[in-house]
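One chain of protein is taken out of this complex; the other chains stay put.
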Amino acid sequence: RQQLFAYVLQLADTSLILGHRLSEWCGHGPILEQDLAMANIALDLLGETRSLFQYAAELEGQGRTEDDLAFLRLATEYRNPLLVEQPNGDFAATIVRQFLFDTFHYHCLVELHKSPDAQLAAIAEKAVKEAAYHLKWSSEWMIRLGDGTAESRQRLDKALATLWRYSGELTTPTATEQALQAAGIIPDYAALRPAMDAHVAHVFGEATVPVPQGVFMMTGGKEGRHSEHLGYILAELQYMQRTYPGLKW
Amino acid sequence: RQQLFAYVLQLADTSLILGHRLSEWCGHGPILEQDLAMANIALDLLGETRSLFQYAAELEGQGRTEDDLAFLRLATEYRNPLLVEQPNGDFAATIVRQFLFDTFHYHCLVELHKSPDAQLAAIAEKAVKEAAYHLKWSSEWMIRLGDGTAESRQRLDKALATLWRYSGELTTPTATEQALQAAGIIPDYAALRPAMDAHVAHVFGEATVPVPQGVFMMTGGKEGRHSEHLGYILAELQYMQRTYPGLKW
Amino acid sequence: METVEINLEDQFQARIDADISIEPKDWMPDAYRKTLIRQISQHAHSELVGMLPEGNWITRAPSLKRKSILLSKVQDEAGHGLYLYSAAETLGASRDQMLADLHSGKAKYSSIFNYPTLSWADMGCVGWLVDGAAILNQVPLCRTSYGPYARAMVRVCKEESFHQRQGFEIMQTLCEGAPEQKAMAQEALNRWWWPTLMMFGPKDADSPNTAQSMNWRIKRFTNDELRQKFVDMMVPQAEFLGLTVPDPAVKWNEARQAYDFGEVNWEEFWNVVKGNGMCNQDRLGARVKAHEEGAWVREAALAHAKKRAERAETQAA
Partner (left out) sequence: METVEINLEDQFQARIDADISIEPKDWMPDAYRKTLIRQISQHAHSELVGMLPEGNWITRAPSLKRKSILLSKVQDEAGHGLYLYSAAETLGASRDQMLADLHSGKAKYSSIFNYPTLSWADMGCVGWLVDGAAILNQVPLCRTSYGPYARAMVRVCKEESFHQRQGFEIMQTLCEGAPEQKAMAQEALNRWWWPTLMMFGPKDADSPNTAQSMNWRIKRFTNDELRQKFVDMMVPQAEFLGLTVPDPAVKWNEARQAYDFGEVNWEEFWNVVKGNGMCNQDRLGARVKAHEEGAWVREAALAHAKKRAERAETQAA
């Protein structure tokens, strides 16, 4: 139960932080249609975040609410992987970050949906449909940018050089995840890899971009060892709750 | 006394926020020597900030400390003019912001130094020496950028187009300032104008840049009506004090 | 020729007068077309720019629920922008040109968005007052003479009144909350009240185009009529919330069966229209920056679509 709590919190933090990053684009996107798409994805992630924090609060059973968990922890207590806290950069960086996340998110949810934990399965069931759309969106943009203009290709390459190193953490299980995998509560990430790799290979093929090879993978976020970016996210995210503790909004 | 408190707070907020902006450059300046110069100015401003908040706390006499005043107020309670909360932009924008502020700051301190309020006079006495150096630095850079390359000139022009509109607030007295001016506690801003204008004319002349004319002047900051930029400054500035209320550091 | 022109114009006005909607392929006077393009694109730009003041608080919303509602609202605004640009396109305007006019300052957007959002309570005021004023302006447009515009407005108004309710609910929560929350609500109302009254435009006496617009049924009430309606609607709501409208002249007038209220600061109104509001520079700057920095994305999308189309053709051949 303690491990399940930690895992659900990790998922919640992940969609919270990525949703936060995407929402920073709001009103500043390159095309109004894509502003809309990013807000939509952020909104889906936020919905997933809320279900997860609510479930986490229930698992913890200490009377903390979704907002307490979302807003009132310290930086080292957040458990999102490093990928999702990386800055938006240009649109190419946002697309790469999203594509790498979506690839994992979708394939993980497909399996999580079969979890013996009924609530986790229910959350996954709702989220997997949204994640399928997100993955479609980010895959299409990977292809457009890779097989678009020289500039878009160059920006995509640069984004991959910067962000690919954060993709490995998604499928590198922490001790908590290993325990839950062993108990059959959450999917074995190694088993997700073939489908994920096939999707990546397909999209990179269409995008005419070689899949990066032999990159050293950064880890730490899922165990609370973050980059310096997270602190600035939290300063904004937590601003109201920290300034006005204990009020209702 | 209430008015003096409000005025000292306004001065303290002004140097606090400008110092904050300058310190954002730390480690990111265009030349190591200028990184050093900006840190140095930020440090001078921070020193002035502390003296002012300490004096304000004393005037208020409610037991609040310099840190309470600096970190634990709401956005609408800060009284800095709009100019100093404007973003750093490029180095030209930072220089223009600094030059406009320094011109006022120096000339105001020269007179404030003669205030019948002994503590204000003492703070001004220390600060005026520093401000003279700041003004020299920003004036020299105005000239270098104006009479440098085509690019530097273009960037300077753009910065002036953006920031000049915030210069008028510095010498537009609020009701509080008017009362203190009438009481002879603080200088009459109208009387500062000839020396300020002469300095501006001299520097713009050397910089080969025409002094902007007929620009609509923005006001509000000194009465708590800020731009949206201030909120983000406060989210960072107040982060620790809001997260850990009441502790000693 | 002259005769034909006159006949077309008469027929057109007859349709208008009979409340039959004008559709894209129908003949219409040039002035009607131009007025509509100006009005619809200005409305679209307002939705686009209007994302910024609210977008400003998404990352700082005080609860997950509020964050979600706010994000969803801003998303709706993007959607409204899209419908409206499409409606304007049916009149022959191109989106690129409309955006270029926005960026050059030639086209306007609602001045209200040149005021900053400085506290969370501003999210309440924007929903409650700004959307409230927008609805009063827009509901009559659901019956406006130009079909595509009227249909877009039906969708827009439905969502706007939902937003308005959410804004009121934010205010209500604040007013029923802690003293600092209520103070936050009052402080926000103090800043937003007058600017929202300005949203109905200049006084009728200073609004020369009103008559023609009413004649074409693009507009159905005068600025002053709408402003009065707004005050009559909002003053009791403010009282219900326990807030004080920052206008000492507000008083129920038994004879008029309406509220008297003070004079808007028209100098401020014209200043903000002329570009001297607190945020004009930041708002337009943000839009121009987004557009310029997005240029390569739009080019890439086009280039890719072209490559795809060429490949499809080659395969078909």
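To keep things simple, chains are lettered A, B and C as they appear, and every chain counts its residues starting from 1.
Just so it is clear, a contact is a pair of C-beta atoms (placed from the backbone, for glycine too) under 8 Å apart; a residue touches a chain by one contact, two chains touch by 3 or more.
No experiment lies behind these values; they were computed from the predicted model shown.
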{"item": "Chains in view touching the one left out", "value": "A, B"}
{"item": "Touching the absent chain when the full complex is considered, from A:K129, A:H202, A:R225 or A:K248", "value": "A:R225"}
{"item": "Hidden partner chain, touching residue among B:D13, B:E66 or B:E228", "value": "B:E66"}
{"item": "From B:L4, B:L18, B:A75 or B:L145, residue that would touch the chain that is not displayed", "value": "B:L145"}
{"item": "Among B:Y55, B:Y78, B:F91 or B:F104, the residue in touch with the chain that has been omitted", "value": "B:F91"}
{"item": "Chain B residues touching the omitted chain (full complex)", "value": "20, 23-24, 26-36, 39-40, 42-43, 46-47, 49-50, 53, 66-67, 70-71, 90-91, 143-145, 147-149, 151-152, 155, 233, 236-237, 239-241, 244, 247-249"}
{"item": "Residues from chain A at the interface with the omitted partner, ascending", "value": "74-76, 162, 165, 216, 218, 220, 225-228, 230-231, 235"}
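As a working rule, only the chains that are shown with their structure count from here on.
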{"item": "Chain-level touch network, classified as line, ring, star, complete or other", "value": "complete"}
{"item": "Chain A-chain B separation of Cα centroids, rounded to whole Å", "value": "41"}
{"item": "Whole-Å separation of chain centres (CA-atom averages), chain B against chain C", "value": "37"}
{"item": "For chain A, residues that touch 2 or more chains besides their own", "value": "236, 239"}
{"item": "For chain C, residues contacting two or more additional chains", "value": "60"}
